[in-house]
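Shown here: the complex without one of its protein chains, the others still in place.
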């Protein structure tokens, strides 16, 4: 008599997410390295000087932009990395289908983005402490989280969703590349063609620039990421394992 | 290919290089640690950052330069405009006295008054002349300076004044000695998300106004065009 | 005992023979329970199904009988039956070999029978 274990998609995905979080925990070091790089580059990231009454006034604004850009690059890389063979095959040593594996990847990347987003946001404080002890210049009061909690939260949320979308870009590129090298280069050519026609710029303007509020931008970005992940899932459906 | 595209592609190159470098780093970080260690590092790093945030909020800080809000800057701008308008209309009694920096009188020895300026930026000084009915040689002068503000920094006190000095019949306006101030600021906001261009310098340009009450028979020589009508 | 893969006999036959040997040696006596297929499988490191086949042969030959849910038991007259069977089989095989060898050596049937008579007399 056979006793087949029934296992629901949800529980497989949850187990996979848990497993992947442990398995990819080593990425923390890359994250730290890039955030530290971000801090180093942040000092005077946007520095402006103006002269008035023969007085030059320089204002060094240390913002999280540089950290965010570094971490965005990491997000793209990680999104790409987990589509590579070694990572993909690991899933199939355990219970997995391509659907569960993709959903789990998508969730894991979101969790990573949350962690990366929040920590990147807070690196500004590391920077503050660092500069407080290392700079003889006077400090200008800067807004803290407490000054405008809603805006701070929104910034964090926006960072998270943007990182997630970046990881989805890496993910779809990786999936395409794994699936069919030709398809990957084909897509690349199409994208470059789109870029050259200017339609793309218009589209991205509509999506990313012409927003009445940050929240709408976040919502749109979220939708795009979901769309990209869904496409990747559809593409990866025919990917073989251990071939 | 248009300029925008050139810029776009040149901008794309560092992004691609960046991705490659980061990919390289991610793959090269050979030390993956053990799961236990990684978990500890993840927790510690997170609490460290949050902790630093809290510590930063509670530690006593160096004197901090206040920053004015957009509305406050607007208000300064308006005050400046009102001042200039009234000055030009010769409504001296309605002038805001907080701009008054100096007051003096001077006995002119001849019938000419020369306006001189030492410095690079003579546009920062405006001379307004009010002709008075008098036969005396006495000139009354008042030096005003309107609000100056850069980036909303409340540092007006730090910006030195122009000094007007008499050498014989010449009124020489000295620009302050060149000085440089650097300030550090932190931003919790991401500039990339700013829907409006914030890189535009927030500035309230202030001027040094020299209000002279000059008897009508005196001729003013103004080679630099400091006088405002 | 180690079973041989290379033996011309299939494993299940070897199992059956081993059990018969045990019965002859009276390590299993009449109406005693014999090893189950799983015990045999473990003992000889073989597939339980193969062991079961060995048991089935003996059941078919009535050397063993089944009690539903309890296992296999040695039939009361098992030892006798085995000895009888062996006698027949061994002799038949030997005779065949003799006949074949005689044929090769061009010994006639009459000569062969005479030879048998002679052997018998000598032994007695």
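Chains here go by letter, A, B and C, matching the order in which they are written, and residues are numbered from 1 within each.
In this section, contacts are C-beta pairs under 8 Å (C-beta built on N, C-alpha and C of every residue); 3 or more make two chains touch, one makes a residue touch a chain.
By definition in this document, contacts and distances are computed from a predicted model.
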Chain excluded from display, named as in UniProt, from "Dihydroxyacetone kinase subunit DhaK", "Na+/H+ antiporter subunit E", "Spore germination protein KB" or "ABC-2 type transport system ATP-binding protein": "ABC-2 type transport system ATP-binding protein"
Which displayed chains the unshown chain touches: A, B, C
Listed residues C:42, C:60 or C:111, member touching the removed chain: C:42
Absent-chain contact - pick from A:41, A:92, A:130 or A:208: A:92
Where the unshown chain meets chain C, residue by residue: 3, 5-6, 8-12, 38, 41-42, 44-50, 53, 96, 100, 103-104
Residue numbers in chain A that touch the chain omitted from display: 1-9, 12, 15, 18-19, 22-26, 86-87, 89-90, 92-100, 237-238, 240-243
Touching residues (missing chain, whole complex) on chain B: 32-35, 38
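As a working rule, only the chains that are shown with their structure count from here on.
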Centroid distance [mean C-alpha coordinates] between chain C and chain A, Å: 76
Length of the line joining the C-alpha centres of chain A and chain B, rounded to whole Å: 38
Centre-of-Cα separation between chain C and chain B, whole angstrom: 113
Residues of chain B whose C-beta touches two or more other chains: none
List of chain B residues in touch with chain A within their complex: 5, 8, 15, 18-19, 21-23, 25-27, 29, 31-33, 35, 38-39, 41-42, 45-46, 49-50, 52-53, 55-57, 59, 61-67, 119-121, 124, 148, 150-151, 153, 155, 158-160, 162, 175-193, 195, 199, 201, 203, 205-206, 208
Contact footprint of chain B on chain A as seen in their complex: 22, 25-30, 32-34, 46, 48, 50, 52-65, 68-70, 73-74, 76-78, 80-81, 115, 118-119, 121-129, 131-132, 135, 137-146, 151-152, 155, 158-159, 195-196, 201, 209, 211, 214, 217
